[in-house]
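One structure is given below, represented as structure tokens, and several questions about it will come after.
Of the protein chains in this complex, one is absent; all others appear in place.
We just call them A and B in the order they show up, numbering each chain from 1.
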Amino acid sequence: MFTQSLSRIGLYALTTAVPVALVAAAPAAAKTLKWASQGDLNSADQYMRNQTLSLSIMSNVYEGLIRRNPATLAIEPNLAEKWEIVEPTRWRFHLRKGVKFHDGKPFTADDVVFSADRARSKGSDIKGRLPGVKEVKKVDDYTVDFVTEKPNPILHVEWATWGMYSKGWSIDNKSTEVVDPTKGEAPNFATTNANGTGPFKLKSREADVKTVFEANPDWWGKKNFPNSNVTEVIFTPIKSAPTRVAALLSGEIDFMEPVPVQDIDRINNNKGTRVISSPETRVVYFGFDHHRDELLYSSVKGKNPFKDKRVRQAFLHAIDIEAIKTKVMRNMAAPSAMMIGKGIHGWSADFKRLPYDPNKAKQLLAEAGYPNGFEVQLDCPNDRYVNDEPICQATVGMLQRIGVKVNLVTKSNTVLFGEYQKMETSFFMLGWAPGSYDSWNPMQFLHRTVPTGPDGKSIPSCCNYGRYSNKAFDALVDKIGQETDQKKRDELIKQAWTISIDDVAYIPLHQQAIAWAARDSVAKLEPHAGNEFLWWYVQMK
Amino acid sequence: MIAYIIERVIQSLLVLVVVALVSFAVFQFVGDPVQQMIGQDTTPEDVARMRRNLGLDEPFLVQFARFMGNVLQGDFGVSLRTVRPVNELIAERLPATLELSGMAALFALVFAIPLGVFTGLKPQHWLSRAFLALSLVGISLPTFLIGILLILVFGVILGWLPTFGRGDVTRIGFWTTGLMSVSGWKSIILPAVTLGLFQLTLIMRLVRSEMLEVLRTDYIKFARARGLTNRAVHFGHALKNTLIPVITITGLQLGGIIAFAIITETVFQWPGMGLLFLQAVQFADIPVMSTYLLLIALFFVGINLIVDLLYYLVDPRLRADRNALERGV
Partner (left out) sequence: MLARMLDSDIWHSFRSSRTTVVAAAVTIVMVLAAVLAPWITPQNPWDPGALQLIDAFNPPVWSKDGSWQFVLGTDDQGRDMFSAILYGLRVSLTVGFLAVLFAMALGIAVGLIAGYVGGVTETIIMRLADVQLTFPTILIALMIDGVTRAMLPADLHNRIAVFVLVFAIGISNWVQYARTVRASTLVEKRKEYVQAARVIGLHPALIMLKHVLPNVMGPVLVIATVGLAVAILTEATLSFLGVGVPPTAPSLGTLIRIGNNFLFSGEWWIVIFPGITLAVLVLAVNLLGDWLRDALNPKLR
């Protein structure tokens, strides 16, 4: 079926499209943007994996009702021109008129209703985009209402990465469902093809090798970006960092990310290449198993040392975050006291980390009943965050010096995060960047008590993998989720973070910096604190 | 003779079935596919349903029979990581690996044979000693280190050659080739040299020792006695006689080249089957791993069979020799 439709397109191109394309392409010279990242696009279906790289690549193809300004992160109108809250539980969105999907179909309210259903369907990984939405109602062709169960002041904040699908196209191509082949389901048309309204069209895809996109000449937003001149984008995954650097230095690619921190100077000193860096909102942290009565991977039997706050404090005191910053991260990180980074609503400089103090740490351990320390396993990804494995190795040494023997286990994030989901870890590294740029998200997903089923067992849910639980905190999270008065809400947020930090619910490490690198062929681009590379902001020489 | 061929073919098929059985068992039971698929919202009912869907609740032999049936129809399942049918992935990657392996073998032969002949004819010449010493160094340097050094020198310091990928590829039917474009040719140089270096040293040393052996035989002494020129003796008689073992060994080494392609492809991000396999290992992508194992087995058993048959067809005396060698007589 795939080849058939290809040949049909090919035939069509031969008869009609070619002369037109030639005429249209003649004045503007072709500008190809070649770039590489360490991972590959998971699927052409934006709803299949809630993962930054895939979401951001596909947001060049699929557009949301809103978008984020990359410089300010402010919410801007996109496919919705404006919106209002008609009643506390009813949001009304007015859609942009004259927008067309890549296949030529017009974009209307039906597509929004369809996309909402699709995003909440069984296989979708982005169900969280529409929390507590009871109903999505078409008012007329260009007006849609979202009805929520409770008032939700931040309903739309994550919608920049919820792209609109065409109802007609999805039905025609039997792709109304989101299928996840990693769960044994057969792929459908939408896993390898795309049809959005955005500035770029998916042209061809070879998993792991390259994915090619071409500019959409009929994009509605073109007039707002007169300097945008990329006509073709070739995306290549290059997992090995030295190879990626070499490819940039030798001019085989125009752009790449992430830059290994040790190569920043070299890229900057090399003629024709530069590093663009800015703080990322992601916080990298260590988590504890707060729940089990005996840890899965530890020498302590019959009790869980992490249930004792003094042990958690001792661990925090033991970590020399400045040494990690200067040596491992080469200053491309900002140590963090909170589980959110600067740039997230609710961040405050008032919170301070417990200082690096190994003696105090030893004393706390002794008070908790572990004068000679204990043994525990640390799980750590080796291909997810900037220098994740070296950070964990350094931590092993630091904890060793307060008497805690850490057995380090490093794995690829795809394997490891599966184990996290099953909560099979005692002490682990993870990172978090809320797509909503608001505190409620990490409070809800990393701190709120994990629900238990009728059998008394925890129901696995994203992403409080250590099952931290605090009744006072839970109550605050619920209030924050519904409070529409900004000032009151901010006060509640501050209270909640105070609990998290006093409790040492987690050990936040730092906000890593985004490090992009480009050749001079890329004259202009727009850095993005959410680490999204938006091609229509790119201007090439 | 026909009996011999049939015997060998049957033996080879048996070997293939055994490999299939092993790879099936290993991947079905060691890495429980359902365990890998369980997500954050999977209920026990879902797990049971998945097991049923995958047929995991059936007896082992039934499962194996179905697996073989699918394989014979060219259905290897869907890659868990890249979300595409495995046969499509393999078909896409196969040309890259074969092209790289072919170029590496060609590179090895083109340099190894003249070097081997030279060092065989003039064993005491200082150049011969130098080549021999260098060849030992070549054997002693791990492939990945050679690749890293070549990238550093030719890719980064001198900036002459690309350091990753295949360059521009052209599609001809189901095949993709990088040999139709300048960038493709430039891209294949470093990986092919890295991959071929080990074989080069091996073949060179083989040609050398064969030359030394042959030059001592009465056959050559007689040729000289007939008054033939050195040139005619060396290339017309001696070299010709060394070629059969050389070609055989090179054929057998093809397997080695394809296996070492895993490392070379990793270092150079060459989009071939080796890179696919290594990524599959890291991601526990079971369908890809078992398919790779089967294909490689097919390939190796095939080569072994062909070499055996060639021995028999080309020179029955050699077959006797080979058996004698094995029996130590």
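Basically, contacts are C-beta pairs under 8 Å (C-beta built on N, C-alpha and C of every residue); 3 or more make two chains touch, one makes a residue touch a chain.
The structure presented is a predicted model; accordingly, all values stated were derived computationally and were not measured.
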{"item": "Contact residue for the chain not shown (choose from B:L152, B:A223 or B:L294)", "value": "B:L152"}
{"item": "Contact with the hidden chain (one of A:E81, A:E135, A:E149 or A:D265)", "value": "A:D265"}
{"item": "Option touching the unshown chain, where B:P114, B:P142 or B:G159 are the choices", "value": "B:P142"}
{"item": "Full-complex contact with the absent chain, from A:K411, A:R489 or A:H528", "value": "A:K411"}
{"item": "Which residue of B:Q63, B:T177 or B:S209 touches the chain not shown here", "value": "B:S209"}
{"item": "Residue of B:V169, B:L200 or B:I296 in touch with the missing chain, whole complex considered", "value": "B:I296"}
{"item": "Touching residues on chain A - with respect to the absent chain", "value": "241-242, 245-246, 249, 260, 262-263, 265-266, 297, 320, 323-324, 327-328, 377, 382, 389-390, 393-394, 396-398, 400-401, 406-411"}
{"item": "Touching residues on chain B - with respect to the absent chain", "value": "11, 15, 26, 30-31, 123, 136-137, 139-145, 148, 152, 156, 209, 212-213, 252, 255-256, 259-260, 262-263, 266, 278, 281-282, 284, 289, 293, 296, 300-301, 303-304, 326-329"}
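Assume only the chains that are shown with their structure count from here on.
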{"item": "Interface residues, chain B side, partner chain A - complex", "value": "33, 36-42, 50, 53-54, 78-85, 89, 92, 148, 151, 155-156, 159, 162-165, 266-269, 271, 275-276, 279, 282-284"}
{"item": "For the chain A and chain B complex, residues of the former touching the latter", "value": "40, 42-43, 48, 181-184, 186-187, 191-192, 206-209, 236, 238-240, 242-244, 246-247, 249-250, 252, 412, 414-415, 418, 421-422, 460-462"}
